[in-house]
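Left out: one protein chain. Kept in place: all the others.
Chain lettering (A, B and C) follows the sequence in which the chains are written, and residue indices restart at 1 in each chain.
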Amino acid sequence: MRQIDSFIEIAKNYKAIFFDSFGVFKNYDGVIPGAEKTLNKLRNEGIDYIILTNDASKSPEMLAKDYLKLGYTNVPADKFVSSGMLAKDFIKNKLTSGKIAYLGTEQSASYITNHKMSAIPVEELNFNNEALNSIKALVFLDDEGFHWKRSINNTVNLLRVRNIPVIVANTDLIYPVNENDIAVASGAIADLVEKIVGKHFIHFGKPDVQIFNYAYEHINPNRLYDKKDILMVGDTLTTDIIGANKFGIDTALVLTGNTIPDQAEFMIKTLGIIPDYICESISS
Amino acid sequence: MRQIDSFIEIAKNYKAIFFDSFGVFKNYDGVIPGAEKTLNKLRNEGIDYIILTNDASKSPEMLAKDYLKLGYTNVPADKFVSSGMLAKDFIKNKLTSGKIAYLGTEQSASYITNHKMSAIPVEELNFNNEALNSIKALVFLDDEGFHWKRSINNTVNLLRVRNIPVIVANTDLIYPVNENDIAVASGAIADLVEKIVGKHFIHFGKPDVQIFNYAYEHINPNRLYDKKDILMVGDTLTTDIIGANKFGIDTALVLTGNTIPDQAEFMIKTLGIIPDYICESISS
Amino acid sequence: MRQIDSFIEIAKNYKAIFFDSFGVFKNYDGVIPGAEKTLNKLRNEGIDYIILTNDASKSPEMLAKDYLKLGYTNVPADKFVSSGMLAKDFIKNKLTSGKIAYLGTEQSASYITNHKMSAIPVEELNFNNEALNSIKALVFLDDEGFHWKRSINNTVNLLRVRNIPVIVANTDLIYPVNENDIAVASGAIADLVEKIVGKHFIHFGKPDVQIFNYAYEHINPNRLYDKKDILMVGDTLTTDIIGANKFGIDTALVLTGNTIPDQAEFMIKTLGIIPDYICESISS
Partner (left out) sequence: MRQIDSFIEIAKNYKAIFFDSFGVFKNYDGVIPGAEKTLNKLRNEGIDYIILTNDASKSPEMLAKDYLKLGYTNVPADKFVSSGMLAKDFIKNKLTSGKIAYLGTEQSASYITNHKMSAIPVEELNFNNEALNSIKALVFLDDEGFHWKRSINNTVNLLRVRNIPVIVANTDLIYPVNENDIAVASGAIADLVEKIVGKHFIHFGKPDVQIFNYAYEHINPNRLYDKKDILMVGDTLTTDIIGANKFGIDTALVLTGNTIPDQAEFMIKTLGIIPDYICESISS
């Protein structure tokens, strides 16, 4: 039986903490009790932090507003790094003009576009039209905001005629909606399409290391400390822990989300994904 | 370069022919020219036949009506074997009471039910109700007839609380809708759900050999001839040809559907799926 | 908690039993206690049986000899159906001349060859020679009898120059060698090669239904009874039980092999593979 550690005690050994969001700061019931107090302690100790989330539906400003609504009074927008930010960056760096077809909400599309690239819902594409040539990329942003059947079929047919980069801005397969139910996330829809069209999509988000590296550059632009000084904290072995292990930073599993206390040992052994620490919660 | 054979000449060496439907007798433009004449020749030669289709949306009677509408005047219901028939059989043999949740049209559901088992669309399930316990199986029948988002999410959540057999009555990933466009078929939706819930579904339809065996029993109940006397004819290497090869019967690829003449050689080599014959069409 | 049934009582309701071999009649320690007595009871009740095994290393006669050596005094060769028999049949029906390259023991190769087709170990192939054109098929038979590195590399290179059918005569990924250790089986080697060359191989063995159908034809050639009269008994959910469920016969899981008593419920739920009965052993 592995030892359960106090998060507060462990955290003191690091200069920065990377946190997952859902299952660490909040769950379907609301906030994780004591989490804000922990953030205050970190601030007092001079420990910096970032919240990393596989979410491409919102800007950092919106994510910060959600946290404020939940009762976190002091988590500004620059504390968030999302897979949507990586998608936005990719579009800015690699595309210069034309339109981006998307599956998601209007809000998610407005975040990833820029002055050179506008966005169009994939279900509004006109297949009998020369305008199809102006589509320069396709992005999976969210599972909401579109008619699944029509949009998925349009996506498949678009990729048969246009050879364009396809970006999966949220690779999660599912997300929890309440204590009992889950919903299929846009990563699963993207996987369905990728399998059918047989092309290679570009996936952003944990467990892929790129989001960890993005957060590392974001929090530590002047390289005042190195990877040894950072701890990743998450509730999910297959995204938070394996990704951070590979990135080369220490990892702590918390038991307030996907990994329930009774199964933690078993899951660690079955999956072969080994956190450096196990903590009951970030308030422990 | 491989030899192109005359289908009529080859067929004479067999006592029965298994045909695929789409791409062999018909395509998006209507009937394949000359196909009915070929059927007449087979009848005159005393060669029996069966049409094998990965279709779980219709009864054999409905499939026969569709053929009549297309202009095939003499293809009765008992000439069809569909993956839906295997699903219907499974339900009859393995289930004794309760309800079957389904994704598909009402018509497809009415075909697979029987006097012991009724059917309910998965999107009408009430999750706050004891009635969920009466659900004894789940069936993927068709990509039409339901709201994708609601139904797929309901399906995932149903399978988290009920450990029941899941039947995929049409394993195709896509189907053609016109000369340019394809649509996502129910097999692809089933694959998405299977991956998310991590359970093993029961899949019926080509290339799996069970449908070939079903047709073999159907056409030759008294074992008057054996596998050497049967030829499978299809337009798709990965379903018709590989399945029939494995089942142990001879195979002929026709070039009136998925495999276009220019690419036949290349596809055979790339996929490693080798038909015994290649024919332009069943009218050749 | 599911009910544990007496195998002897259940068996009486059937006219024939299909048994898995390893984990049902024997394990690394030797015979399962009481198993021979059960066979005698079946004989007394007039219940027929077949032992189905994913084994392509031995002829039925050799399998019978192994059982005799273990102490089963009355299990003749015709009581065995192996995936090797399906491979042998495929070769007999679909190939007419030339050589079969193989990975396995000489003994396994001698079983699947016939007067028209001889066999050559894949590591003895001469790649600078016209003789390569005489190779008409490749078969994965066993994990023993060849130098893995040389043979696997030769196999990959053979399939790059020769477009021939590839038969996987044992699809198992692993097999137990003693109480603690397992070994990689030929199915896993075949999967490695299939992934690299990107071609479609022909796989025989449980859970695929073809071996169940072969046993059904073998035991019941005159159709004196039907699928409802047959019970499949096995220790492995992902091969024995799912395959027999799909084939349409009843299933009983025994707890003397891969599925240990403590985990049976959990495995059934996690995998979604549901046996009709659970029995401690075939002696219970």
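Some points to look at:
Note that in this section contacts are C-beta pairs under 8 Å (C-beta built on N, C-alpha and C of every residue); 3 or more make two chains touch, one makes a residue touch a chain.
Given the structure is predicted, the values throughout are model-derived calculations rather than measurements.
Partner chains of the missing chain, restricted to those shown and counted over the full complex, are A, C. Check A:Val31, A:Leu70, A:Leu132 or A:Ile274 against the missing chain and you find that the one touching it is A:Ile274.
Within the full complex, the residue among A:Met85, A:Ala169, A:Val184 or A:Val197 touching the omitted chain is A:Val197.
Contact with the undisplayed chain is limited, among A:Thr38, A:Gln210 or A:Asn258, to A:Gln210.
Here the missing chain is touched by one residue of C:Met117, C:Val184 or C:Met267, and it is C:Val184. Of the residues in chain A, those that touch the hidden partner chain are 89-90, 93-94, 159, 163-166, 197-203, 208-210, 213, 227-228, 238, 242, 245-248, 268-274. Those residues of chain C that touch the chain absent from the view are 127, 143, 148-149, 152-153, 156-157, 160-161, 173-174, 180-184, 188-189, 191-192, 195-196.
Following the convention adopted for this analysis, only the chains that are shown with their structure count from here on.
Note on connectivity: the fewest chain-to-chain touch steps from chain A to chain C number 2. Across the structure, the highest number of inter-chain C-beta contacts is found for B-C.
Here the chain at the heart of the structure, going by C-alpha means, is B.
One inter-chain figure worth recording: chain A and chain C are separated by 44 Å, centre to centre, where each centre is the mean of the chain's CA atoms.
Between the Cα centres of chain B and chain C there is a gap of 28 Å.
Averaging C-alpha coordinates per chain places the centre of chain A 40 Å away from that of chain B. Multi-chain contact residues of chain C (touching two or more other chains): none found.
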